[in-house]
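Structure in structure tokens, see below.
The complex appears here without one of its protein chains, the remainder shown in place.
Moving on, here comes subunit A:
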Amino acid sequence: MPTVEIDPDELRDLSGHEEKDDDELKDDLFGLGLEFEGRTEAGAFELEFAPDRLDRLSVEGVARSLRYQYGDARGVHVPGTNSPEWTIRVDDSVPEERPYVTGAVIRDVNLDEEGLESLIQLQEKLHATMGRKRAKGAIGIHDLTMLKGAAVTDTESNPTIEYVGVEPDEDRFVPLDSDAELTPAEVLEEHQTGRTYADLVSEYERYPAIYDDLGLFSFPPVINGRRTEVSTDSRDLFVEMTGTDQWTIDKMLTIVCYALAARGATIEDVVVEYADHELHRPDLSTKTKTVAHDRIETILGIGLDPEEVIDLAERSGLDAERSENKDGDLVYEVTIPPYRVDVLHPLDVIDDLGRAYGFNDLEPKYPDVGTVGGRHERSRLERSVREQLVGLGFEDLLNFHMISEEANYERVDVSPDAAVYGAGKPATIKGPYSEDFTMLRTWVTPSLLMVLERNTHRAYPQDLAEIGFTAAVDDGENTGIAERRRVGAVLASHEAGYEDAKARLQALCRRFDVDLETPPTDHPTYISGRTASVVIDGEDVGVIGELHPRVLVEHDLEVPVAGFEFDLAALQ
């Protein structure tokens, strides 16, 4: 889960509760679902959070939530905005892969060191979450005083900046953390940040770029230009966001605007001019969800007065108004503030009401619903076979379903396409975690041999069995894979031999009332002349034999091993 760093002093300041000590703050934050994980070197809280409330990615948003929790704030608050001066014009040359842009102007911002750090953190956290590592949305924040509106051809027109697409080496600019003038293509090769995000745009024919009258000042989603870098001296900011989805970047912008407004800044609209339509941003409009009173009561499992519901909503930072639906049932028209990106459905509102009520204050009850329990047939069969195996003296094992090609095939002298039991085309893992786990095992015996190999210092006899999952490619299956449970067993001791293995297999088959035949066969894992097919009720379903010395030596074993393996379903 993501973490966010919050300075407790700033939190006290912004929430208006100087008197709260650190422990009280931690408790209050836990109530919001923000778990204290530790402190940074600078003493800030490291808080872990579930990624739904992205409006709490910075100290300003967390402070706002605390104010609702403390009852210092109620209902929906939307900051006012001033009329637009600036325009972002979207040029036809913009890369089709990243066609969307949004923006806002922030005036009279008072950024001290902490404020600036908080803004940078918010930007990074939004990139990591909603922005999907900048692929879906990327934020650029600039010092407005360094921008010059493009030449005004029409006196009515605003100062304008342009979102365009450029050839990779068409233009040059000095990126952040650099002294050299580079082309966008050079940034991707030579600049550290450029290399990090190169994959996002390297396939584009034209790269996204933002211009003012003085030239290229931002290369989204990779890096800003140095000219417009924000510092603690910056008073007015220009915020732009580009991405693959308008809603996503608009919501990211809303969250940034709310954070800066909390620090006393004034928000000024920006006009976003597309070829066929025009937007005024930021979009701070609220939305409404109709929530049925009855549904609130059934989900929370308690009865509530309408006044109580409205109170809970306001304490959650929502507004609720009583209403009736067309059937005359009591409902609430609930207003959702624009920074909430997680409210998709009335159920999300009910969750908010439950949190405000206190879920842990609800009395648990066992549902008054009668059902009949039971296990499925394979599960019952597996249990019975396991019980029999244990009764026959086997130690039941539990091995991984993933294995390496080497262990599954090579070390037991089986090739995937051999016509022998246990072979089969492997279902393979893409980008495996380790070379020990590259495929799903096609049979169980290799896993048992690995356990013997690992336990040569332990007392013998080692009579091991596993009823295990196996899988192999099978075009006849919908998933392209046949998943099968197999019964594998090995007997390892100084006296182990075919006879012992056969005796136990016979006992097992007798108990399940199936006919067992063991016609001789050849199998590379076993000694020739001491190997047989396991034929149950006339079907060839497995193999039994003494393990070949080559296989034993390969597994560092110094005792003979006999064993068998067959399909669990044969006992059904």
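Rule of thumb we're sticking to: a contact is a pair of C-beta atoms (placed from the backbone, for glycine too) under 8 Å apart; a residue touches a chain by one contact, two chains touch by 3 or more; residues count from 1.
To be clear about the criterion, contacts and distances are computed from a predicted model.
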item: Omitted chain (choose from "Phenylalanine--tRNA ligase alpha subunit", "Lactate permease family protein", "Fluoride-specific ion channel FluC" or "NADH-quinone oxidoreductase, B subunit") - UniProt protein name; value: "Phenylalanine--tRNA ligase alpha subunit"
item: Hidden-chain contact residue, picked from the options A:Ser58, A:Ser118 or A:Thr248; value: A:Thr248
item: Contact with the hidden chain (one of A:Thr232, A:Ser379 or A:Gln506); value: A:Ser379
item: Selected from A:Arg454, A:Arg510 or A:Arg550 as touching the chain missing from the view; value: A:Arg454
item: Touch criterion as defined above, residue of A:Glu278, A:Glu395, A:Glu517 or A:Asp537 at the omitted chain; value: A:Glu395
item: Residues belonging to subunit A that touch the chain removed from view; value: 33, 50-53, 132, 136, 245, 247-248, 288-290, 298-302, 342, 344-348, 350-351, 354-355, 359-360, 362-367, 369-376, 378-379, 383, 386-387, 389-402, 426-431, 433-434, 437, 440, 447, 450-451, 454-455, 458-459, 461-463, 469, 471, 473, 478-481, 483
